[in-house]
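One structure coming up, written as structure tokens, with questions to follow.
Missing here is one protein chain; the remaining ones are kept as they sit in the complex.
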Amino acid sequence: MAGNTFGTLFTVTTFGESHGPAVGCVVDGCPAGLALSGEDIRAELRRRRPGGAGRGLGASTARSEADEPEILSGIFEGKTLGTPIAIIIRNTNQRSQDYDALKDIYRPGHADWTWEAKYGLRDHRGGGRSSARETAGRVAAGAVAKVFLAGYGVEIRAWTAAIADIETPKPGEPGFDFEEIERNPLRVPCKESAERILKRIEELRAEGDSAGGILSCRVTGLPPGLGEPVFGKLDARIAEAMLSLGAVKGVEFGAGFGAALGLGSEMNDRPLPAPAGLKGSLPPDVPGLSWRSNNAGGMLGGISSGQDLEFRAAFKPVPSVSKPQQTVDRIGAVRELAVRGRHDVCIIPRAVPVAEAMTALVLADLILLHRSSRV
Amino acid sequence: MAGNTFGTLFTVTTFGESHGPAVGCVVDGCPAGLALSGEDIRAELRRRRPGGAGRGLGASTARSEADEPEILSGIFEGKTLGTPIAIIIRNTNQRSQDYDALKDIYRPGHADWTWEAKYGLRDHRGGGRSSARETAGRVAAGAVAKVFLAGYGVEIRAWTAAIADIETPKPGEPGFDFEEIERNPLRVPCKESAERILKRIEELRAEGDSAGGILSCRVTGLPPGLGEPVFGKLDARIAEAMLSLGAVKGVEFGAGFGAALGLGSEMNDRPLPAPAGLKGSLPPDVPGLSWRSNNAGGMLGGISSGQDLEFRAAFKPVPSVSKPQQTVDRIGAVRELAVRGRHDVCIIPRAVPVAEAMTALVLADLILLHRSSRV
Amino acid sequence: MAGNTFGTLFTVTTFGESHGPAVGCVVDGCPAGLALSGEDIRAELRRRRPGGAGRGLGASTARSEADEPEILSGIFEGKTLGTPIAIIIRNTNQRSQDYDALKDIYRPGHADWTWEAKYGLRDHRGGGRSSARETAGRVAAGAVAKVFLAGYGVEIRAWTAAIADIETPKPGEPGFDFEEIERNPLRVPCKESAERILKRIEELRAEGDSAGGILSCRVTGLPPGLGEPVFGKLDARIAEAMLSLGAVKGVEFGAGFGAALGLGSEMNDRPLPAPAGLKGSLPPDVPGLSWRSNNAGGMLGGISSGQDLEFRAAFKPVPSVSKPQQTVDRIGAVRELAVRGRHDVCIIPRAVPVAEAMTALVLADLILLHRSSRV
Partner (left out) sequence: MAGNTFGTLFTVTTFGESHGPAVGCVVDGCPAGLALSGEDIRAELRRRRPGGAGRGLGASTARSEADEPEILSGIFEGKTLGTPIAIIIRNTNQRSQDYDALKDIYRPGHADWTWEAKYGLRDHRGGGRSSARETAGRVAAGAVAKVFLAGYGVEIRAWTAAIADIETPKPGEPGFDFEEIERNPLRVPCKESAERILKRIEELRAEGDSAGGILSCRVTGLPPGLGEPVFGKLDARIAEAMLSLGAVKGVEFGAGFGAALGLGSEMNDRPLPAPAGLKGSLPPDVPGLSWRSNNAGGMLGGISSGQDLEFRAAFKPVPSVSKPQQTVDRIGAVRELAVRGRHDVCIIPRAVPVAEAMTALVLADLILLHRSSRV
């Protein structure tokens, strides 16, 4: 399968360059009969926009993208037809000439050179297809998957867990508030932390520098049994999805890297009998279970356990900084480059809906695959 | 594609349960004309065996597996035919009755219950297909991939970077020695660290407990251009491969989670002109590059940069511990379980050849996919 | 893989309903650096249009489709980027209300009922996605594949070999003229036959009836070695492609069903030494061959032989006829239906570019796959 399609049954193919006519996606395999509207998709795209997360935030990109999705197929009288759902989002306000200076120079930390090493040429305008702009198609597709998952009671929530060295409270810790996440432009689950981070971001902006951080994600309502051993494990699929985002440098599930430090007797999550009647979608003769802890992060042997799916992803700092950097140009000469223009200081707040979208696409696919587990 | 096949062009399908007649693999898509012998495969399987890494090590599993591969197809007069290479490894010394006591109980930290939740039944003997025994098929397939990669000058080396809280030196640090890795049963790149860790393992064994740790991997000789954006990125594929191993809870590339803490101006690897003549497999008009640092871990935008591919994987502790643990049985009653039998205190030394095999399979596939990048 | 994607490396995903906003395709995996223009695509779409083949022909559909393709991605400065090429074609002149009468009735010979049986609902306007309109996306994608193939010297030519019981001359027979095919609206390779068929079509139109026929296709310039045994054989892939067209009821290669009647000593194509110097893309030590005959139709064991690929496809008559037919409606009552509107009497002339497009997509994919045959 070529590299721009993701999934086996609930699939997405994305397309588009940052400064081409449009970006978009084709969702194929979404079951028929799902009530779906343009607003479902628009709402998620709005969360990804600079004017969304970045509203009132110095960190926002200045590019104003309307990001109005147009659904070209797959929906009739408000319901999915079982046919491919094609969605396009026009690129506007492109100012391609801004990028003329970058045509023959390789930006540090960007894919400019590796792209040329692979394909022999590239669209230099705004990073072409390696731009974060590409993720708009993912978010549109993920919006479809989210509506599908909602029918199963599955809910996905990601947030900014850390920016640079400032960590925010974890679920259950004082100050953590799920409701706060979408109230502040940083998508931090704690108002006080948000203010501290905002200050730091302004400092970095003034210095012409940028920050990375950690994104956390929690999925509730997931039925047990999802994941396709041995290669299509739930965590393998999520890891693949997260690392398919250009800025992500690591991912961990449950106790994650911390699990490497613990002892077996500590890290094993102890099963408990499930509350009476809790049987869910289990096969006959298989008892319900609950657990004392969730170090495993929601799966065992790559199959969902019915606990919350929990993972964290590490993002490197935004590579476009206005501090001057040494680099090399097309003829192999050393050049100094200060990247000008509209760049986020930190990408994580805007990556939150993208990470949710990718998670939704994985889970929708695994739910469909699971339908074939038993005769 | 069903869950037991990995790859697009250079593919592997594995099969087999721990205590069934055999485990094995079918490698499909290996190009024709590759010189390949049974010894190539046998040598890698030997590295995976308890009697290999664990030789002389209290940590070794007592199960003596001959792990003699039988090649059923795909090779003729010492060369690959371009047809599927099927390899089987008989399961011997199985003692299935050892597992009768586990038939109706769910071991903490194991996939016993999730497997039943998915499929409605399971082979309880030795964990069935969720056993680490399954990885023998991967190692056999990876051995084929390694021979293919050797023709490109690509070399993969993994080692034990940490067990429990004892870290071992990193490449370039005092005490690190690549040659030491295969000399000690722990696959630690430092003799002194090996001794400290061995002592710790013996303590844990005495306590009836187990340890996790960190595995590091470095790949040298990788040509630039490998990786299929946007979903088949090099790091996405490696992450998927690593998380397809049951005990892995996290993966990171280059600076990894540490990259989340740095500034853009620090984390960007600065390009330098390549030494004269270094052009490798680059398209015309694309200059060679080198870099001052490798925080990115060998790829940019998910495409290999020609730098070393570097990643780390976190392993949770072995869940089978002889310390008594509370759990639940098939009728939903609480039970106490002390897992007896032949279990590693730490799996990482034996996971080293498995991680290398999965890496080799990803890279062989990406090399073939890359052949279609340009007209 | 969901049902609307075709191919492994050179892939196409099509989307769109007959009376939705647009139809289109995403071509993923087309190698980078291919010179491609909008006119390449427009020219093929023009051949598929009613106003193309049907010009001046009573058989033409009255629907006037501009079929102007818009390329949304994948091309930069006149060359393919190696990224997905998304192309959309707006549906215009839709007159959806024409179809209100068909909302609750199942047309004989159409997919109305089976579509509902599968998905539980359908877009009844113009057949929705089961409309021949869907093939516009295939033709646009096939145009890209054709340009790619042209670089290899591969040329695909299909024509109308028979309509109803009127056969047209075969290549080599008196009257056959390749140049004539695109000169007449029926795409018949013989002017005289075209006139006879045209007369018959007018009779059928007057009777409110329709015709089927045979389409022939010949591919020249194909290098030997294409096809992926055992399941991805050249003929298997072409057969799959042809039967993916709704009206096709059969396909045959070379001597085809006639081969079933012959003797082995007759049907075997005898090899001859190739003319001196004819070696093409063959591996070292493999001699060139030529053949006395081509009963096999261009492949042996599913691998192209370097001879012309030759196949024929049988098309059933257009099911929409204005003669009254008995059928059943949504409540299970018997109804009489005379399908009114703009329908071709015979679909084959317009199917010619579609069959060529599907053939091109198969061959482009097989050329890329073949790049991995040898080390």
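Should a chain be cited, it is by its letter among A, B and C, assigned in written order, with residues numbered from 1 in that chain.
We adopt the following convention: a residue touches a chain if its C-beta (ideal position, glycine included) is under 8 Å from a C-beta of that chain, and two chains touch if they have at least 3 such contacts.
Predicted model, so just to flag it, every value in this text is computed and none were measured.
Checked against the hidden chain, the listed residues C:Phe10, C:Tyr106 or C:Phe148 yield one contact partner: C:Tyr106. Seen across the whole complex, the unshown chain contacts chain C at 1-6, 8, 14, 106, 108-111, 113-120, 129-130, 134, 162, 164-165, 204, 208-214, 224-233, 235-244, 246, 248-257, 259-274, 282-289, 295-297, 299-306, 314-321, 323, 325-328, 330-334, 369-370, 373-374. Counting the whole complex, the residues of chain A in touch with the unshown chain are 1, 8-10, 29, 31-34, 80, 82-83, 148, 151, 229, 368-369, 371-375. Counting over the whole complex, chain B has residues 1-5, 7-11, 13-17, 20-24, 26, 28-29, 32-33, 70-74, 76, 79, 81-86, 88, 118-123, 128-129 touching the chain that is not drawn.
In this text, only the chains that are shown with their structure count from here on.
At the far end from chain A, in terms of centres built from Cα atoms, lies C.
Per-chain CA centroids place chain A at a distance of 26 Å from chain B.
Annotation for chain B: residues 1, 8, 229, 369, 373-374 touch two or more other chains.
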